[in-house]
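Every protein chain of the complex appears in place save one, which is left out.
We just call them A and B in the order they show up, numbering each chain from 1.
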Amino acid sequence: MSASADLLELETAPPATTTNQQGPTGTNNPRRVWALVVLVAVVVSAYSLGIGRGDLVNQGGWSMVRNFFAGALSPELNPDFLRITWDATLTTLAYASLGTALSVFIGLVFGVVVSQTWWGVGRRDGYGRGLIKRAGWLTSRGALGLPRGVHEVVWGLFLVNVLGLDPLVGVLAIGIPFGAVTAKVFSELIDETPKHAYDGLRSSGVGRVKAFAYALAPQAFPDLLSYSFYRFECAIRAAAILGIIGAGGLGYQLSISFSSLRYNEMWTLIYALILVSGLADLWSTTLRRPDRSRFLVSNEQVPGLRRDRFLNLSMLAFGVLAAVSAWHLQLDPATLWSQRARTLLAGIRDASFPLNLTVEQLSTLGRLALQTLAMSIVAIAAASALAVATAFVAARSQGGGEDPGPVRRLGSLGARALLLFCRAVPPPVWALLLLFVLFSGPLPGALALGVYNYGILGRLMAEVVENLDPRPVYALRAQGTGGVKAFFYGVLPLSLPRFGGYALYRWEVTMREVVVVGLVAAGGLGRLLQEQLSSFNYPGVVATLLTLVGLTIFADLVGSSIRRAIG
Amino acid sequence: MRNPIRRIPALLCILALFLGACSGGDTDASDTEEGIDNSAEGISIGAIPDQAPEKLQRLYGAVSEYLTAELGVPVDYVPVTDYTAAVGLFKVGDLDMVWFGGLTGVQARLQVEGSQAILQRDIDENFHSVFIANTASGLTPVDDVEGLSALKGKRFTFGSESSTSGRLMPQYFLGQAGVRQADFQGEPGFSGSHDKTAELVQAGSFEAGVLNEQVWKARQDAGQVDDSKVIEIFRTPAYHDYHWIARPDLIERDGGEFVERVKEAFTNLDPADPDQKEILDLFGANGFIETENDNYAEIEQIGRELGLIS
Partner (left out) sequence: MKQPAGVQAEGRTPSASPQIELRGAGVRYGDFWALKDVSLSVSPGERVALVGPSGAGKSTLLSLMNGTAAPSEGSVELFGRDLGSLGPAELRRTQARIGTIHQQFDLVGPLRVIHNVNAGRLAGWSTLRAIRSLVLPLEVASTRQALTRVGLAGKLYERTDRLSGGERQRVALARVMVQDPAAILADEPISSLDPVRGEEVMGLLRDLSAELGRTLVTSLHVFEYALSHCDRVVGLRAGRILFDSPSAEVTPEMSRELYRIDPQ
């Protein structure tokens, strides 16, 4: 603190110098370092993908893009095609709801098993088994990393080779990776739940499972449920993407219509996708809105009766949806342990090893890993920049405050529609559209992911703005601060850290999603994977998948470091 | 504002029930045609999706109907979305017999030991690719393989990555002309299908492209080619391409008798019969002939050279 004395003279001391002299309070340094790292990474990535090096845009393609958007006004409405669209919608919904159901089941079982609470990590332990417990927790936790690091589409491609053309492929392809993510989130939610009741039961000799059921489950339940509905919303997008690789449904029809360039049909399907994912978004947002059923006059909550009914109805509706879906897809779980599945699995296992990688293959992997990294960075940088700008328009209010005027409401509606459109269209379709006007290569793939993530991030960020603590801004307004200034001193600084958090979260997800655009030849490890799959080069596939998982872990580590620094 | 939102779950409930009620209707009304032994095990056929899906649907719908009548067992056509999926499903046994291209056929046989190439069209013995160009590109017809070097610096698209006539053989001939992938402007595109290649070049998205001759002719006949916008600039030398491949269990079925009946059914296709003529026309052929694995050794070799077969 003594160093601050000589700063008194500096009327406008630059913050950088000041921080350095702040000694123990200089907590801003890591943020600056990370900001620099991120900036450099974005510039280098963009350059490596060819931005700023000429010859990116295929001028001849604009007419195709115009034709595509012209189709928006005249979607195909003949009864036969509407019937196809209807069936496809059902199939997509069915995969999404069953995939969600499976992932919630996996999440519940494994979420408990990998929680710190279950292993008793980090708590007082009278009998010195702390090390064993910790090892158990870490192992179980790490075991979830693998299924999580592999994208749904890759699961789908793998499972088709084991189960053949079976609807179970779609359900498992969503359920397994989502289950692993759900388990991780559930375990964190469980660990955040107050433990007094649980400890009380355990200390009186009650077993772990029973103690969980009586003491933790009831407390954690609402959070678990609301997260499950968020997963459902994601599952619809995943089901659409899976369709493109052949699982059926809207994505499948979309790719078929695209391959004969029937834009009118595409738009019918896109409108169906927008409708379905829009409804799912609305449902899950409504369930998760923190002020739902809160009476704003006083700070007291009205007793939660209405909320419970909405929750119960939602659960019931979901149950019915899942049951109808299972029947619609005519699921037969026996396929899982059929003789054929076992033989094929064994065949793949035998064909995959030994890996025997040559130096050349390793250098290709390394180069494409870097390309994948660059694609994900460019995608998220572009998506975040646009999303930040859109979020403030899309938000219906800032921190639940004053009533927005009609202009503002109209702007918000328009921005929301744009965001919904961007995330409802699967990234491979965006990539194919971009390939009309950009030359093949990693850039159209990266930008396709950018557009898709813009849709997702924009919505998440708008939610942040809506749920901001209104009090700081209210206080600024109360002392007569104008709108723009209140925005820069209140709204913006409050939202930016959380925007950053979301951007990082989507970056980690995007690292996995790069595979998806690779499947339509839009660069990165996904394209390599596609080539390896089509030449049945299983050792190569395994090596590529390991590289992808490695990248995902890398992204997780970097992401959490940055989060700590800005947190 | 609040009330309508609260009703969403209830609406979804009703919607779900309604959907269930609607979609149940059409599941059990199939396979009741006369003369078909439904107790005999049916077969599933497939094809690589090299053309516009609705064409494939029409063609293989007709084929499976014809085969069902000829063989007396149910024959189902299973559509797939990409070349790899066709090979994959053949491998796991979901497809008993598949119409493959040259390269995918080799890949499939390498995956399924004992599977055999059994039939091809008359035109497949002497198959060709054609290079086409948008008239605005300034490209003009060339006389020999070496002439393809004119494509350097142009915007160029292949068809599917695993296509024989849309990628493998063209890339091979381009190589002979000294044109490498990096010589095009930007990176070469992969349109995904022959039809799409034709449309993209005609629309000017790409200055030039390559597709299989049969699709090109079919488009010309159907009046889908605008001569003022797109022209043929080169026809490649001949090579073996498309063929039917059967899984070993199909080949051994009924002591080999079953596959003979399949071969007969195809070789007997008669242009005089209007229904059968339609099938031949859709295949762009005058008839089917038998073939064998050895016909595709050259393709396998080129595939290995280009790293598409490992």
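Observations on the model:
The criterion applied here is as follows: contacts are C-beta pairs under 8 Å (C-beta built on N, C-alpha and C of every residue); 3 or more make two chains touch, one makes a residue touch a chain.
Everything quoted here is computed from the prediction, not taken from an experiment.
From the options A:32, A:53, A:409 or A:471, the residue with contact to the unseen chain in the full assembly is A:471.
Think of the hidden chain as still there; on subunit A it touches residues 1, 4, 7-15, 18-19, 22, 25-28, 296-298, 469, 471-472, 474-482, 484-486, 488-490, 493-494, 496-497.
Quick note on the criterion: only the chains that are shown with their structure count from here on.
Here the CA centre of subunit A is 36 Å from the CA centre of subunit B.
Subunit A contributes residues 55-56, 58, 60-61, 63-64, 86-87, 90, 93, 160-165, 244-246, 252, 255-256, 259-261, 279, 282-283, 286, 306, 310, 313-314, 316-318, 320-321, 324, 327-328, 330, 340, 344, 435-436, 438-441, 520-521, 530-531, 533-537, 540 to its touches with subunit B in the complex.
Chain contact summary for the complex, subunit B toward subunit A: residues 5-6, 8-10, 12-13, 16-17, 19-20, 22-24, 27, 49, 52-54, 78, 80-85, 87-89, 91-94, 107, 110-111, 134, 155, 161-162, 185-190, 192-193, 195-196, 199-200, 203-207, 307-310.
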